[in-house]
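Quick one: the structure is below, and I'll ask about it shortly.
Note that one protein chain is taken out, while the other chains of the complex remain in position.
The first chain written gets the first letter, and so on, giving A, B and C; residue counts start at 1 in each chain.
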Amino acid sequence: MIYFNCDYTEGAHPRILEQLCATNLTQSVGYGEDEFCGKARELIREACRTPEAGVHFLVGGTQANFTVIRTALRPHQGVISPETGHINVHETGAVEATGHKVLALPCGRTGKISASQVESLCQEHFRGGMPPEHTVQPKLVYISHPTENGALYTLAELEALYRVCREYGLYLFADGARMAYGLSSRDTDVSLPDLAHLCDAFTIGGTKCGALFGEAVVLPNPELNADFRYAIKQNGGMLAKGRLLGLQFLALFTGGLYTEICGKADEQAYRIADACREAGLPEYVPSPTNQQFFVFPDELLRQLEETYVFSFWEKVDETHTAVRICTSWATKEENVDALIADLRKLVGKP
Amino acid sequence: MIYFNCDYTEGAHPRILEQLCATNLTQSVGYGEDEFCGKARELIREACRTPEAGVHFLVGGTQANFTVIRTALRPHQGVISPETGHINVHETGAVEATGHKVLALPCGRTGKISASQVESLCQEHFRGGMPPEHTVQPKLVYISHPTENGALYTLAELEALYRVCREYGLYLFADGARMAYGLSSRDTDVSLPDLAHLCDAFTIGGTKCGALFGEAVVLPNPELNADFRYAIKQNGGMLAKGRLLGLQFLALFTGGLYTEICGKADEQAYRIADACREAGLPEYVPSPTNQQFFVFPDELLRQLEETYVFSFWEKVDETHTAVRICTSWATKEENVDALIADLRKLVGKP
Amino acid sequence: MIYFNCDYTEGAHPRILEQLCATNLTQSVGYGEDEFCGKARELIREACRTPEAGVHFLVGGTQANFTVIRTALRPHQGVISPETGHINVHETGAVEATGHKVLALPCGRTGKISASQVESLCQEHFRGGMPPEHTVQPKLVYISHPTENGALYTLAELEALYRVCREYGLYLFADGARMAYGLSSRDTDVSLPDLAHLCDAFTIGGTKCGALFGEAVVLPNPELNADFRYAIKQNGGMLAKGRLLGLQFLALFTGGLYTEICGKADEQAYRIADACREAGLPEYVPSPTNQQFFVFPDELLRQLEETYVFSFWEKVDETHTAVRICTSWATKEENVDALIADLRKLVGKP
Partner (left out) sequence: MIYFNCDYTEGAHPRILEQLCATNLTQSVGYGEDEFCGKARELIREACRTPEAGVHFLVGGTQANFTVIRTALRPHQGVISPETGHINVHETGAVEATGHKVLALPCGRTGKISASQVESLCQEHFRGGMPPEHTVQPKLVYISHPTENGALYTLAELEALYRVCREYGLYLFADGARMAYGLSSRDTDVSLPDLAHLCDAFTIGGTKCGALFGEAVVLPNPELNADFRYAIKQNGGMLAKGRLLGLQFLALFTGGLYTEICGKADEQAYRIADACREAGLPEYVPSPTNQQFFVFPDELLRQLEETYVFSFWEKVDETHTAVRICTSWATKEENVDALIADLRKLVGKP
């Protein structure tokens, strides 16, 4: 079987493994205070043009999300999130387990929310004429960039979110589990420095973007950075051999490897999307990144699934199904060629 | 001003105050282990025909709700609730503050959810074909009876909820903050023994039904009752002078006072509803209990609000507003007379 | 039986009951925003000489303690407490249930901790040379005044605690569940304005000092007061009929009732203590307040316990037991006379 179901079926980019092997017996101090972590932090601060931002390396995405959110919120405060946001649907209630309500907003199939939605919610809470203390106080806006459905915010959309957050005293936090696929998209005007300028916190994903595992948490807002190492430790995110994380981000941020390898994945995804469109398959939702969502007739899907693994997304009607087709830094061009050829053959457009 | 905005603007029924005064200097043991609490427990068990059920007296409704829910759930489990459920919107995220997600279901204006909605959610979680551990496991169904919008479940609806809960191993918990107004409704087939038979836990509200304060938590399911006193204490619900609560419920459950006084409130509410209908005002949502919801032209509302206080519910369009009109055990018939007369006068139907 | 085991075996001071009865059918707004609460707040601010302090009325002591502590602490922070502090031993882990470690310090039988103990703990954490993030960060000092064992801090001791708290950025919080018995002690130099000046937060107990129930939380530090009403609501401490609490504190702080009635209790306690000393019984720990602790030969205790109820404290050796003898605002002088007479008779010193 050939896997197109997700972007974490392989291990790490070879350059990362090389580094792990080369430094394996080097002795270093623990808990992320080694020189590899130090250098990786510097490279990330440079890439973000935020010389003062806190940069921390955590093991996984769920952990990074709830550690940041828990740090930002007081007990009576909650997090605004798109309904399909990862924290709202795929983290087993990790945010609630730290005591905070997720205030979910409708987001359609893109997985994006708008500044005006955030504004309405805040107006109702803070200026609705009712005593506000009977409801959860909104304090942080969580977005994913790219979203779980492959979409990207435009710079203008992010700036509008930034403004409404400033107006109501909210933090803005972007989950960048697939950040590299967004940064290298052919259809984005958002850069790392933009995110660093507009967000109080964001993550730069490693697990889905070439690393064995690991997420970099970037904290341009010093309020969130103070004492953040306590939060990492308490929440089980402080790796004893922290250098494992530092080494990986050091490799990814050396010579632009991070966006280079994920840009290639985006291109392979565009090829698949073009083939789907040619085959007359409707888009489930448009995506400019490595995840593509198309609606397949069930019979066609059954035939393709003899060879390829996709990710089930939604049954759209009795005889059609939306699936996610994912490429990654590790996707082989010949596998994409084969998928496209098989698709063409099955729909009779060779 | 005459208050029809809620059912807790006065103190307690006089018979309760008498009891408090009569026993004020009697010495008794603390923490709800006194003889007044003991007798009140017995009366409630008799009224529910559950000789074995746990009965506990807590100070308030939010506290009762989160203490029961927290006791019922393991950390990875959540509570199914109607979107307008009190725990979901008016308790400042108290359930989430104990670590649990509220899984909200659409409920229209009645505030009720159906067995089939619960079943769909459970099927998707437990039998959806996806590894379930990435999402919160449903474990308890929270309903209000009457709902926040005055509606009542029928016995058949409760039985259906009971069955789906049994099928998926869920607890059923009914918030009875306004229980007395439901039990004494002219339009219900649900009795206390029915609730005790179908629910794993439910509350019998005192605060809104004649007491100074206090909610009785009834736990027919012994799993929930074991160690429940630890939960009360830990969550700040164990009154040192517990007898204050026992005394009040003792008075309310002696001679049927509880439903007698709230049945009168229901009748006053029906009179107001009839007058509204006569005046041609549309029902916002039908209610067989002490809370009535009607849509007023804004100008009419403005005139009435010179004398009467209602509870704003929703702006339904540019020139109309839905309000809640509430009676209680303490509502004076002459105030209702006055309201009805003024309404008739203002709409020209004297 | 005559109860000397604790200070909450009776109801409320008659003047409080009168007020409850007189205002029972007055309609008022809910949740502590009524005029009774308003006036009570003003009286308390005047008594504390803190015109700006936040004053909130909560139902019970455990609730007041964990609500304040939870509000003050970030997730990685903990509370320093004497080992015998109420939060450490008699609140079923309520503070831990909100996510915070209690950092317990030895306190002997008095239940008091010193500034130098706090300083040592802080020095070790903040300046110990180890990365601090592996241990809980101390952020609040919890003391009881009077302590659970009847002792009082001197003004000098409180000032020293204040200074070390300022030095290390800690909050100082005094649990005043028995505050009135401390303020009216013949052996104290600490007044309410002193506490308001030195503490970031403290409580003024009602339950044990003449009220049916209720604790006033005073928050001289505006950081803690901001959004505190959210915290009250979320933690189940916001009474719908909040005026019940306001009314009681209004009565207690009118004409000095609060300290007047508890001063009498202290005097009765001193009489009992004098009789115990005369009878040759050793003090378990000296106390200048309404709780007295003496060591009794078991046989003598058995004889007294035919008529009187005391509180078991500790088995000190094979044949001797320390007990707590408690008076309260409701203690009758003739009961104290009887106890003293019986004690004298039994030890042969009539």
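The rule is short, and it goes like this: a residue touches a chain if its C-beta (ideal position, glycine included) is under 8 Å from a C-beta of that chain, and two chains touch if they have at least 3 such contacts.
Just so it is clear, the structure is predicted and the values come from calculations on it, not from any experiment.
Note on the undisplayed chain: of the listed residues A:Cys48, A:Ala97 or A:Leu158, the one touching it is A:Ala97. Residue in contact with the omitted chain (choice from C:Gly78, C:Gly111, C:Gly176 or C:Gly263): C:Gly78.
Checked against the full complex, the one of B:Glu35, B:Asp227 or B:Glu314 touching the unshown chain is B:Asp227. Within the complete assembly, A:Gly237 is the residue of A:Gly78, A:Gly237 or A:Pro288 that touches the hidden chain.
With the whole complex as reference, residues 31, 33, 70-71, 74-76, 98-99, 131-134, 137, 227, 229-234, 238 of chain B touch the missing chain. Counting the whole complex, the residues of chain C in touch with the unshown chain are 75-76, 78, 89-93, 96-102, 129, 133-136, 312. Mapped onto chain A, the interface with the missing chain covers residues 2-3, 6, 8-12, 14, 17, 20-21, 23-30, 59-63, 66-67, 91-94, 97, 207-208, 212-213, 230, 233-241, 244, 330.
Simple rule for what comes next: only the chains that are shown with their structure count from here on.
Two copies of one chain, chain A and chain C, form a contact in which over half of the residue numbers belong to both partners. Residue positions of chain B with contacts to 2 or more other chains are 91-93, 97.
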